[in-house]
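Removed from the display is one protein chain of the complex; every other protein chain stays in position.
Letters are used for the chains, namely A, B and C, taken in the order the chains are written, and counting of residues starts over at 1 for each.
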Amino acid sequence: MLKYSNSEMMAIAAGRLIKDGDIVFAGTGVSMLAATVAKRIYAPRAVIFFETGGIDPALDEIPMAVADLRVMSGTALNSGLIEAFSTVGHRKLRTVAFLGAAQVDQYGNLNTTCIGDYHRPQKRFSGSGGGNDVASLASGGITFMQHEKRRLVEKLDYMTSVGWYRGGNSRQELGLKRGGAVAVVTNLGLLHFHEETKEIYLAEYFPGVTVEQVQENTGFALDVTNAKEAAPPTAEELAILREEVDPQGLICQPPEQ
Amino acid sequence: MLKYSNSEMMAIAAGRLIKDGDIVFAGTGVSMLAATVAKRIYAPRAVIFFETGGIDPALDEIPMAVADLRVMSGTALNSGLIEAFSTVGHRKLRTVAFLGAAQVDQYGNLNTTCIGDYHRPQKRFSGSGGGNDVASLASGGITFMQHEKRRLVEKLDYMTSVGWYRGGNSRQELGLKRGGAVAVVTNLGLLHFHEETKEIYLAEYFPGVTVEQVQENTGFALDVTNAKEAAPPTAEELAILREEVDPQGLICQPPEQ
Amino acid sequence: MTGCSEIAERLISLDEAVEEVIFDGCQLAIGGFTVTRNPMALIYTIIRRGIKDLHLVCHSNGQGMDILVGAGCVKRLEIAYGGNGRYAPTCIRFRRAVETGKLEFEDYSNYQMALRFLAGSLSIPFIPTRTGLGSDLMELEGFSSEVRREEKVASSKYARVDNPFSAEKEEVPLLPALNPDVALIHAQYVGEDGTVRIKGLTFADLEQAKAADKVIVTFEELVPRSFIRQDPDQNSLAAFFVDAYVKVPYGSHPTACFNYYDYDPAHLNLYRHMAEDDDRFQEYLGEWVYGVESHEEYLRKVGIDMLLKIKASPGIGYAPGLDRK
Partner (left out) sequence: MTGCSEIAERLISLDEAVEEVIFDGCQLAIGGFTVTRNPMALIYTIIRRGIKDLHLVCHSNGQGMDILVGAGCVKRLEIAYGGNGRYAPTCIRFRRAVETGKLEFEDYSNYQMALRFLAGSLSIPFIPTRTGLGSDLMELEGFSSEVRREEKVASSKYARVDNPFSAEKEEVPLLPALNPDVALIHAQYVGEDGTVRIKGLTFADLEQAKAADKVIVTFEELVPRSFIRQDPDQNSLAAFFVDAYVKVPYGSHPTACFNYYDYDPAHLNLYRHMAEDDDRFQEYLGEWVYGVESHEEYLRKVGIDMLLKIKASPGIGYAPGLDRK
């Protein structure tokens, strides 16, 4: 059996969600790998771009920040923030945004701002950045996070970015015309949202993970009725990830032998 | 005595109004010549630019339109309309706009839209273009026109661009924070505006023109109490205009011998 | 990727592009400005194919707007400036159409129209402006209240709102965003990857393209991926904004295209002369539009002598010494 690490599984599971032709708004870290794996395997016509304005960079090396020089090298076009964000929200484009978060709730809303009181937090994070913008404007959002009770929570300490808001039609009623949370990819599995209620549920657990383990690490009661085991990474997926996408191993360390 | 044509006198009289360091928003025709003469003689640090976005072009040849390729050749910077117009209105810049018009009234308001009813005019002109914008935003506006009774009128058929509006402080009260009409340059002389009332008056009549002639060709009672004769073009001014600025004679034909 | 163009399926002919994208009654924005980079080849094709009832949204459009109006393709026009510089201080068929009541028209200023396209490109419903105050632009509406109720027409010409961030009362005019059905752009370069590069001034072309539902780009030259990606700071529009590409050398003749060719002064003068009279204008259309089967035939009519005369000089971008009277 192939050996692979947790973050490799996450990158590949998320990559499989990208459709050919999608405009993928990538962050750094695992989400960048997911986008790049997707483009090289399942979605050759996907276009990767960054909130900083670099469209379709060569990505011969992995960027360490969205403003890394590597996101402006070999691109189709370099522009500014206004152009980048207006592209994410453009009605004629199917744009998918990758997001990170410190907390997610059962409607896919995200916190990247703080733990505790906003004005005097126990722990302060980086803030929205482009997170709120892409969660508001993109056709769909995919979030990455570690699967922990304190991270998958009933109530966010601060709602930085809106997913399905309070479920049902509440997102549309806010005036957000499209988009919403597509999936949450954790180190334990893949979570989707019910079509009508917009409540989160476990769609897939990764090989080696049990449903109980997922439940134990979730801060609210999780619907697991339709959960099935995810397909493990294929040899091709792993080879591309390790040899082409992140050969320096900056993001994903392969598992210890 | 030096011979010169009417349009040469107009270009030079207007050029003399430019101060060193002014950002001059030029149109085509005589106003372009005025700006270029000014830069080559009185105001070497003046910057000429066009509403289309070309800043400080080489102007080795006279442009025939503000979108002429000659306004984008040898420039410091080529941009778009948004950048150009936001520059005209920038509070840190002293910007002077040259304008043309079919009609002007005694407060320096301009009509470049139509004669007769707006919806079914006897004569339709090109419309505002950037005229309203620069009249609203620039630090000052200088208008060129032929001196005729039907052009210097008590009431405009259509107020395309605002000068001093209804005089006094009425321009500021509209919400136009700066600017206003600086001068009207006609083929007969130079008209300025009273500091308080903002009413137009004859400041200078060109050599060979009489005050009576000016009055006869004006559609309202014109204050001529302070009028004096303008200094004729100097040999240097004419030489630069004819040899450097418009050597092809596209705008100003020198007088017949 | 394979050496072939990545945009092969979007690289179509003038007729196909007009057939697929433009429809009777659509709201249309055309790139360029007065005598420069008008998408003329597309415009001739629109006329030839008998497209009608267009709602044209322009800032300062000259040649392209005037011939569309003159050929009877335009029902409704929003515009800041209808002129061809010294070649026609007011566009003649435009003037005639307004004076004879043949056109629904609305006047804005140039900056205002550019801001309306900007707002459309940003997907915001309106944008404030500091111009227009006190003028008849804000006092008089060209469109009737019936027209105001139609699709793609803003419900009012302007709106006003009190600045909510100001302590004193300050009324701010708002401009309605524009989101045309189609934008037509002529560019110098398109890469094999579909990236568009416009050289020289861009006017409001990029805002128009990003504001529109569909975009057709005609271009002078198809260049390799390696060329267009060598300096991506210079590029203008990503491939995902473009719905159809048509390679059309001299595609903006008789208007100019920076670094490629100057405007054609003889043709602009001919056009003005022909436009001055209704019958002569029909003759002009017959000879230069309806009577011409392809862009290649059009260029043969213009003739190699003129194409050489207007050829732009490298490093200068226009044709120095061209007789422009």
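The working rule: a contact is a pair of C-beta atoms (placed from the backbone, for glycine too) under 8 Å apart; a residue touches a chain by one contact, two chains touch by 3 or more.
What you are looking at is a predicted structure, and each value in this text was computed from that prediction instead of being measured.
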item: Where the missing chain makes contact, among the chains that are shown; value: A, B, C
item: Touching the absent chain when the full complex is considered, from C:Phe23, C:Phe126, C:Phe227 or C:Tyr290; value: C:Phe126
item: Residue, one of A:Ser5, A:Ser128 or A:Thr197, that touches the chain absent here; value: A:Ser128
item: Residues in chain B touching the chain absent from view; value: 23, 47, 55-56, 72, 74-78, 82, 86-87, 89-93, 137
item: Hidden partner chain, residues of chain A it touches; value: 28-29, 51-54, 60-61, 63-74, 78-82, 85, 89, 113-114, 118-133, 136-137, 158-162, 165, 170-171, 174-177, 248, 250
item: Chain not shown, touching residues in chain C; value: 115, 122-130, 154-156, 159, 161, 163-167, 170, 172, 174, 176-177, 199-200, 230-231, 233-234, 315
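Here, only the chains that are shown with their structure count from here on.
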Partition of the remaining chains by touching, absent chain C: A | B
item: By number of C-beta contact pairs, the top two chains; value: B-C
item: Between chain B and chain C, centroid-to-centroid distance (C-alpha), Å; value: 28
item: Chain A-chain B separation of Cα centroids, rounded to whole Å; value: 58
item: Set of chain C residues in contact with two or more other chains; value: none
item: Junction residues of chain B - those touching two or more other chains; value: none
